[in-house]
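Yeah, one chain of the complex is gone here, protein chain that is, but the others are all in their spots.
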């Protein structure tokens, strides 16, 4: 089989293709013929050695992908040959609350990921994907889809009629809009790019705010809610947006913090409201399966920007890093 | 003003019309010109003196209705003249958990209800109604709408992708279907009347089961869920359906018990699964307001069977008692 | 090693001892030298073939026990030789909500249990026990302890100051009293045996009600709460107590139904309050570990009635079945 490897940390040029034998499953393992992968910002960070979890040199990159089961070990009970599956972001987080030590194990980081023809993994590390989705669509769910889902279905889940604030037009934000609409919520989407407003509206935004058009864009958001504020934020921006998204919140609202904040500072008055800030990471396998059921029942389709062939994986990385995409960047084949 | 009164307990013939002076608001009170009311089964029970909360003889009946504010007391802060409002079912249950002693006070039962031209009440006892709804539609929300809403948004709220079971085609069941669809859930509706299946499908049922066509209809429901069972039941049937609806439930599912069960017995094996039975009553004013926001944001419209003029209130009762309606029976004027 | 087996279903006389080779661990397995076991009513039901989950003939009985790890497979990461451990009731329920198909696998029922010198099991099926407890005490936790814990820490957990009702003086009830006191709650304990009241008071009951001394003992319970009712019930009784325990509940209270109800009927008016009935089963491994932390931090000690030597396991069963014990019946050795 063919697989890409991070030969050295840096840019996509350091991704080298190798040829290996097709893997054989152990007793509880399955082999998946990967048909599509999608890129997340973490894949760029890993390549640049800026991701908090240190990657192994030589690792096969990419966490998210989908394919079909081609071989199963003798004790496998969750899957059969031919099943259409996706890998989980945290292969050992099955259910229950998050634990950092479990999250330290990740495909495309500490262990070989999905930028290869085949994936070998314990059957516990995968889930079935919705039948109405293509492999390309299914490949977008594990990180971006589940991060959006978990941001809206935490201890204070979205209730129909509530207002959800999304930040930008990245993969998580687009999924968050779609899920929020699916839950009967209203969506206000902020973006720094006026040209993106029609895309945002197309994918569920009931109202949009272009950040650069306001001195303090939280005022514009509050105005759109008659002063009430938004009930939920899926904060994918970072330190630049966080002070405003916090101020956009209703009393007793929740800000689900998905963004990696990096090294700056946050002015303390941003914490003076009555908002709960919930730092969280992707989600468990149980949540992934719940999300897939919701997607399947409602025929929801992920937003795909472009599909690159397997041979052009480096070009896919370059396009993704340009941040000009509208939806998920997929690597097929 | 004109008002109907329960001159004696029995049937609709005992509803006598009287003429009274239009009420004046006290300091914290408002006067509402009632434009529409809707009937609930409790109104029949009250008339027949079979309702658990004893009604006052001579009381103006009916709990549910909507109208416009025509006068406000000097300390009123929630409403202004001209506001479109509905009365709450339990005028003293503002927020927080249910308390039986609070629920003992009810419009159309312990105190004068809405089958009159005007309602005088403390401003705390009313809510604003969604702008897109007519008075007739707004009059259906307080009991049937909120009972459905509370059945699905309790401590274990419906999550998109889950399956909800509804019982019959009464007002609560129709609202429950609409809300379940609004939340992204799947709806299985059971009915004893094959002719009602198209109505149920029209209002959101993804699948229907006609109870009489099965020896044990829970088997049919389970089959429709690939053996998983339903995640939620809004049980509006009673002792005839409860053993089957319980057996229809998924492990860790919730049955929200809205039905008044009366005097029979329940076979204990019905309680042998792993279902939570949550007995509940309508909902608080805070929940009513949340529901109204959800209805307004999503343009949801209640299902109305028929509208009778104020002068034909008795005929409305008779039609309602016949149980041939499909949707809410409204008394206008 | 020596092990007892259910040679035929019936009574303790059908427990036959056999000699087998000491087990060797597979890659993810551990071998535990069992030092103590405790009996639960389910063990009697299994022996009499009345338990809902059918046991395998020839199975080694008993689910609950504790011992020390004497051998570990090469991939074992949770335990080391010398660790003091207990088996879980449902060896495959790790975390997250209950699932009936997972609960179908049980030690001492579908697979060999703990009435033997050694237990061989996957490392996922065991937990460490609190350091201050003896093996005899540790052997009481898996079923009775965790059933009490889960009954009080569900979706509506006990809050300090609330009142908990316990039924009888069985193992679950005694643990429930201890945990309720640990949580800062008040305990009302009902018993059918006036002689047991001092035992109940000794183990945490703030007040006791002897059922036979009242026509309707729920009235006595309500009186003890100034009419408010109890906030929680851990219902371990059955159909005889359930109608009264339900009527003892406060509005919005929770009855955690641990009892197996069998085949009778329940009068529907028992369901007319505003109580949530939560049917549940023991608890997950994650809950077991939380409970053990609570026990360890607070130095809580299980109540032991008697300890029989391994050779007198049949006598232990007989004593347990007599229902004259006060606390757990343990089989040592």
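A, B and C label the chains in the order they appear, each numbered from 1.
One rule holds in what follows: a contact is a pair of C-beta atoms (placed from the backbone, for glycine too) under 8 Å apart; a residue touches a chain by one contact, two chains touch by 3 or more.
Note that the structure is a prediction, hence the values are computed from the model and not measured.
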Quiz prompt | Neighbouring shown chains of the undisplayed chain, as defined at the top | solution = A, B, C
Self-check item: Touch criterion as defined above, residue of A:27, A:269 or A:309 at the omitted chain
Solution: A:269
Self-check item: Residue touching the undisplayed chain, where the options are A:128, A:196, A:278 or A:319
Solution: A:278
Exercise. Please pick, from C:58, C:184 or C:309, the residue that touches the omitted chain in the full complex.
Key: C:184
Exercise. Would you write out the residues of chain B that touch the absent chain, in ascending order?
Key: 94-96, 286
Quiz prompt | Residue numbers in chain C that touch the chain omitted from display | solution = 153, 157, 159-162, 179, 182-186, 290-298
Exercise. Could you list which residues of chain A touch the chain missing from the display?
Key: 52, 97-100, 155-156, 239, 251-252, 257, 260-269, 271-281
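Rule of thumb we're sticking to: only the chains that are shown with their structure count from here on.
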Quiz item: What is the Cα-based rotation angle between copies chain A and chain C, on a 0 to 180° scale and rounded to a multiple of 5?
Solution: 180
Quiz prompt | Same or different contact residues where chain B meets its copy chain A, judged by the half mark | solution = same
Quiz item: What is the distance, in whole Å, between the centres of chain A and chain B, each centre taken as the mean of its C-alpha atoms?
Solution: 41
Exercise. For chain A and chain C, let me know how many angstrom lie between their CA-based centres, rounded off.
Key: 42
Exercise. Would you please write down the residue numbers of chain A that are in contact with two or more other chains?
Key: none
